[in-house]
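One protein chain is absent from this view; the other protein chains keep their places.
We just call them A, B and C in the order they show up, numbering each chain from 1.
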Amino acid sequence: MAKSKFEYVKTFEEQDSCLPETFMVIRIDGKGFTKFSDLHKFEKPNDLAALSVMNQAAKDVCTEFYEIFLAFGQSDEYSFVFSKESTLFQRRKEKILSTIVSLFSSSYTFHFEKITGKPLLKIPAFDARIVCYPNLKTLRDYFSWRQADCHINNLYNTCFWKLIIEGGKSNQEAENLLKNTLSDFKNELLFSQFGINYSKLDPIFRKGSLFVRKYTVDKEKQEKLEKLLKENPKAKVSKPRMKATYELQHVDLIQEEFWRLNFPELYE
Amino acid sequence: MAKSKFEYVKTFEEQDSCLPETFMVIRIDGKGFTKFSDLHKFEKPNDLAALSVMNQAAKDVCTEFYEIFLAFGQSDEYSFVFSKESTLFQRRKEKILSTIVSLFSSSYTFHFEKITGKPLLKIPAFDARIVCYPNLKTLRDYFSWRQADCHINNLYNTCFWKLIIEGGKSNQEAENLLKNTLSDFKNELLFSQFGINYSKLDPIFRKGSLFVRKYTVDKEKQEKLEKLLKENPKAKVSKPRMKATYELQHVDLIQEEFWRLNFPELYE
Amino acid sequence: MAKSKFEYVKTFEEQDSCLPETFMVIRIDGKGFTKFSDLHKFEKPNDLAALSVMNQAAKDVCTEFYEIFLAFGQSDEYSFVFSKESTLFQRRKEKILSTIVSLFSSSYTFHFEKITGKPLLKIPAFDARIVCYPNLKTLRDYFSWRQADCHINNLYNTCFWKLIIEGGKSNQEAENLLKNTLSDFKNELLFSQFGINYSKLDPIFRKGSLFVRKYTVDKEKQEKLEKLLKENPKAKVSKPRMKATYELQHVDLIQEEFWRLNFPELYE
Partner (left out) sequence: MAKSKFEYVKTFEEQDSCLPETFMVIRIDGKGFTKFSDLHKFEKPNDLAALSVMNQAAKDVCTEFYEIFLAFGQSDEYSFVFSKESTLFQRRKEKILSTIVSLFSSSYTFHFEKITGKPLLKIPAFDARIVCYPNLKTLRDYFSWRQADCHINNLYNTCFWKLIIEGGKSNQEAENLLKNTLSDFKNELLFSQFGINYSKLDPIFRKGSLFVRKYTVDKEKQEKLEKLLKENPKAKVSKPRMKATYELQHVDLIQEEFWRLNFPELYE
């Protein structure tokens, strides 16, 4: 195709790449979701349908980019990690970042009404960042950071909203009551005042949501293969291709056990 | 809120900012839109409804970020430029890039069915890049590059699809006929074979779509003000705030006239 | 030449370029020069020989890279600016930065003993940074910043050392006396206590040192040409090449006059 004399402006573009052989992590974060939650009357402190929309969007992202081996979400944020060897888009930061956040946003919007049963009253937006982690230790610490954050926020919010909704406190009173208190205090408060055993709450709220990559046999390909061999037992066949699927879990990822169990290849 | 011992992983994040006092341009580009177009049976060479979805998404982006003074779109791409003085998100590249492409994607998905009258069969994704232009000349050349690209592609595609749909050529035959030909040849081909005067085609196809920022009086504020003054003629009033609106145009932006007319402040 | 299987490690290198059509400024700064000055018994508050070494090193840098059109130095720092159009080393940041600071350091070391008449007791080191300025206003403000800094520091230091050397104050006493005082106070102090009219001090101390690029006829080429024409008056000759030379000045660069006079091409 012909080129114009203006083409030179392309030289102003920068090429910023993720360092090779590092884990590329993309974290997506809702923009103005406090307001967005109020507008759509999300339940406090957690709205299961709202979390399901996040999870569906995350699953769509994973399914499109099978080099993601783990995703973790809580509240209005989601993190995705690519394998160290990934060469997706030549590891260009802008390209990876923008494509992931775009697909996530489209998917969130697409599924919102179906999953929540409510009309979408405001077009949702997310920001995103991309960070490289050079080794398994720092990668694990990254996900531990997000899951610890989930725990800390959820314990606080559970107390806060119980105090308001059932305890009849004002926002300010609830805030003052909880200020500078430790976990033990909050657990005790939930138990003694509201009869809640925090550790028995739905793990989706306490642990967040994880998508863990699993490789399974691609059934379609497998069946084709079997049919072929039936017709011609001497046909030259290649190994049926494995397919990445993603399993939704709500478990502790801070312990090493989780990693050794699900991703033994990271320990080789 | 309490912090965990994992917090240190934040130090792995990079802070990449756009050079101050440069024009920040974000260009969004459809991912796999050839396939997306076929899937949704978009008309060839141009589908007016599909372009309208792009324009609606672009308008939603502009309206959210009034520091955008010009946007230009064609086919499955859109460019937005922020004023040189903008300090949006402290000019952080990742934050600006991700937020814009996210909002655009959500909006595209949100409006698709309503505008095209077709069900959305695949969740659309866009990639995006951010580029800084240090002065008006290079900025104008950037937009000229995109509009020249629009013209070159549209002239080619118009010929190509006429040859196929009305001329009964195969894709390969049409390609061979047009290979290495100049504009004059293509204009003549359209006129002599298909009775088409290219310059009379709908300008949205030939020139693309522009959103030009206009400042108008904020009527709501103006009315409040007038009511106030009626009640108390000596009330101390501040100037009613101006409001940014965006006017959709399909005009030539390569000529300097366009810039002097719409953005005289860039010449001060 | 043969390549080894280890060659792939080159892919870990980043390519960071200066935005085209911006002024590239490199600022060099002495590392640990307070100690270095004491060790070599530099005169307080200013040592003319020490400044001359800095100036000689700066001149060597300019002469090697004629795309530098202005350099400014004070104390143990020096700034160099390249023309906006420069494509030196494809504008790669690391390459430009390292080469300039390397040549400056070598030259400083090479000339030190000859110019100061003192043995070099410690190997000097400088750090450096590279910054892009998108237009003349910000470039001028950059140099104004450094010259204003020179003025502020020199006025303070002149007072400080007069109070100590001639006034018999301790370092702490001098510091306390000058703390939070304005320029007028310091000027008055110098005049009333030490009979010094600050504005009459050597401008190299008050204004710093500037190298201003001038284009002059390359005499050698000119003579060759004249000789050639004498021998063969009809010889086909090309225009004798102009040569960049650098003029050392100690003048005010904050006023626009300086720029219009020396670099009228920046105003075209």
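Everything that follows uses one rule, which is that a contact is a pair of C-beta atoms (placed from the backbone, for glycine too) under 8 Å apart; a residue touches a chain by one contact, two chains touch by 3 or more.
None of these values were measured; they are calculated from a predicted model.
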| item | value |
| --- | --- |
| Contacting the left-out chain in the complete assembly, out of C:31, C:214, C:227 or C:250 | C:31 |
| Options C:49, C:120 or C:164, residue touching the unrepresented chain | C:120 |
| Contact residue for the chain not shown (choose from A:34, A:135, A:232 or A:255) | A:135 |
| For subunit B, residues in touch with the removed chain | 11-12, 14-17, 19-20 |
| Residue ranges of subunit A at the interface with the undisplayed chain | 19-22, 132, 134-135, 138 |
| Subunit C, residues in touch with the chain not shown (by the definition above) | 1-2, 4, 6-10, 12-14, 16, 28, 31, 60, 64, 93-95, 97-99, 101-110, 120, 123-133, 138, 141-142, 144-145, 148-149, 152-153, 156 |
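The working rule: only the chains that are shown with their structure count from here on.
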| item | value |
| --- | --- |
| Farthest-lying chain, centroid of Cα atoms versus that of subunit C | A |
| Most central chain, Cα average position | B |
| Where subunit A and subunit C are represented by their mean Cα positions, the distance between them in whole Å | 52 |
| Length of the line joining the C-alpha centres of subunit B and subunit C, rounded to whole Å | 45 |
| Residues of subunit A engaged with two or more neighbouring chains | 12, 14, 16 |
